[in-house]
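For this view, one protein chain was removed and the others were kept in their places.
Lettered A and B in written order, each chain numbered from 1.
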Amino acid sequence: MKEVVINPITRLEGHGKIVIVLDDAGNCVKAYLQVPELRGFEMFAVGRHVEDMPQITSRICGVCPTAHHMASTKALDDLYKVDPPLPAKKIREMVYNIFMLEDHALHFYILAGPDFIVGPRAPKEERNIIGVIGKVGKEVGLKIIEMRRKLRKLIEMIGGKVIHPVFGLPGGISRPLSGEIVENAKKIADEAIGFAEFTYKVFKDIVLNNKEYVNLITSEAYTHRTYYMGLVDDKNKVNFYDGKIRVVSPRGVEHAKFDIHQYSDYIAEHVEPWTYIKFPYLKKIGWIGFVDGEDSGIMSVAPLARLNASDGMATPRAQEAYEEMYETLGGKPVHHTLANHWARIIEIIYAAERFRELANDPDIASRDVRNIPTAIPDVGIGVVEAPRGTLIHHYETDERGVVKKANLLVATQHNAARIALSVDKAARSLIRNGVIDEGLLNMVEMAFRAYDPCHACGTHSLPGSIPLKIYLYNTDGNLLKIIDRIS
Amino acid sequence: MEDFEPRIIVFACNWCSYAALDLAGTSRMKYPPNFLVIKVMCSGRIDPQFIFEAFRRGADGVLVAGCHPGDCHYIEGNYKALRRMTLLRKLLESFGIEKERFRLEWISASEAEKFVSIAHEMYREIKALGPLRIEEVSKIGEA
Partner (left out) sequence: MEKPKIAFYWCASCGGCEESIVDLAEKILDVVNLVDIVFWPVALDFKIKDVETMPDKSVTVSFINGGIRLEEHEYVVKLLRKKSQLLVAYGACSSWGGVPGLANLFSREEILRCVYQETPTVDNLNNTRPKTKLNIEDIVTLELPEFLPRLLPIDLIVDVDYYVPGCPPTPEVTWKAIEILLSGNLPPKGSVIGASDRSLCYECHLNETKPEKVLIKEIKRPHEVIADPEKCLLTQGLVCLGPVTRGGCGALCVKAAMPCTGCFGQLDEVIDYGGKAISYFASILDYYNEEEVEKALSRLPDPMGTFYRYSLPASRLRGKIKIMER
């Protein structure tokens, strides 16, 4: 048997490594995705001032720091039993949607975009943002860059910093918004709507109009029937900032809908000896290994899962796009991993629409943005939907607000088991008769990038990096060759 | 462990404490020879960084000695030292350094005996604790 190693997996956040085992005929019999990262956040949170956690935990991930900052800040509200004034909640939710929008745009255009826009079999020198710009034209490229810059600048103006925001405090936010910021927000929100429409069009033109891509999306290699999880509002519509956690089965039936305080009744984490990442699964279904289906507790999060777990989108344009996707792909739930890209675009539309609603809400100009906590802290749990899925922070403190215990369940982790399934299946169906070329290996990586996995996040517990290497083994267990994709 | 001889650094203010140490010497009072004295102009001049540096470079204990409150030649220097060393002590604890290894004392020029008794006490306590080993982390495998 042969082993193929892809190391590092490129264009994703965090490090990763894929090991593929081939039999003598050159067919893939097994593939492993290893996450060689660990940093130990749960441990060194202990002893810290709990109000520092929104800034400390944002360092789990500099790509989605706003998600950690927000989940953490919400855990602080809960910990100090203080309800922020409504304007503070709205400002937080607005910032959060701006963040979702720019982060999804990063993923679509810069990280995964090259696969679709430039093409999965293009030479590696071109499969990157520069290649994307070459394909869509410099003007469009600049437009994308400029939009992201404006959105991120706005987050900085409100949050203090865009990478590692500082404005979240128990009971609200650090200071009200200036008139200038409010005006700016309204203006940028209008542009964001245009940008979202434009992105939808790019997606349709380049991806949906290309038969080969559509076949790829719906191909069996990229399909798994798992549970899906996401936050929903009281009408079961997708919500990124708040709500209840809803889980649907592979058949689309509601398995559970619960308040965040019950999370540990529903979710447990499984440990494997060959990777640093832990695998959360549905406790009531149970862990039966890396298999999909109704009896396996493996669940999936992130854009497609959120859409699958909901009954629709809370804004009109996004709802239309939502219906269009399910119509095209044959109803709910959709099990094709690569449809995550489509779902992500629908979320871009929703984020832009929600951003505009909130930017035009007179409340966000209010000076009333903070309630000072008075309760003695003990336990606090917070949740948001990060771009990459459900994110849970849980702290326990002493009466001085010093952390005694922390638990962090991070989006990429919830997806880890399904990602492992995806990589294995993609490798098995794509690598046949010893044919291993660059393009094929990239297609294995694509299975993985579709989730936009962030291993920095997933392994906050361990140190962080995600390379991809291919090792070729023969059936006697001898390592024949290590292929670094390019050799 | 029996042969362990602690190395203890004394940061002594020029105007009182250093004079007291001098006096102890000229009066032939006996105290353990393990103390290395560094003279500073005022206890307010002692930066916590010096103390970290002393531990880093192999000190098993550090004594900071200054004029009694109210007697500082620079008026406020020893109050600054008091505040700094109080905060420093909390940090040293989190670094895992036992409290016996670090002391702040007020010793006037005439208090040679006070110094001698503190010296005996520190010597005894630190000897009992054993050496402070700060691992060389420039080699990554260690810890």
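Quick note on the criterion: contacts are C-beta pairs under 8 Å (C-beta built on N, C-alpha and C of every residue); 3 or more make two chains touch, one makes a residue touch a chain.
Just so it is clear, the structure is predicted and the values come from calculations on it, not from any experiment.
**Student:** What shown chains come into contact with the chain that's not displayed?
**Tutor:** A, B
**Student:** Can you tell me which of A:E146, A:E220 or A:E320 touches the chain that was removed from the display?
**Tutor:** A:E146
**Student:** Taking the entire complex into account, which one of A:L86, A:V291, A:I376 or A:V402 touches the absent chain?
**Tutor:** A:V402
**Student:** If the missing chain were put back, which residues of chain B would it touch?
**Tutor:** 1, 47-49, 51-53, 55-56, 69, 79-80, 82-84, 86-88, 90-91, 94-98, 129-135, 137-138, 140-143
**Student:** Since one chain isn't shown, list which residues of chain A touch it in the complete complex.
**Tutor:** Interface with the chain not displayed, on the chain A side: 1, 3, 6-8, 10-15, 19, 21, 30, 32, 34, 36-44, 46-49, 51-52, 55-56, 58-63, 65, 76, 80, 106, 110-111, 124-125, 127-130, 133, 142, 145-146, 148-149, 152, 156, 158-164, 166-167, 169-171, 174-175, 263-264, 267-276, 278, 280, 283, 287, 370, 372-373, 394, 400-402, 405, 407, 409, 442, 454, 456, 461-465, 467-469, 471, 473, 475, 477, 479, 484-487.
Just so it is clear, only the chains that are shown with their structure count from here on.
**Student:** Once you find the CA centre of chain A and the CA centre of chain B, what distance in Å lies between them?
**Tutor:** 53
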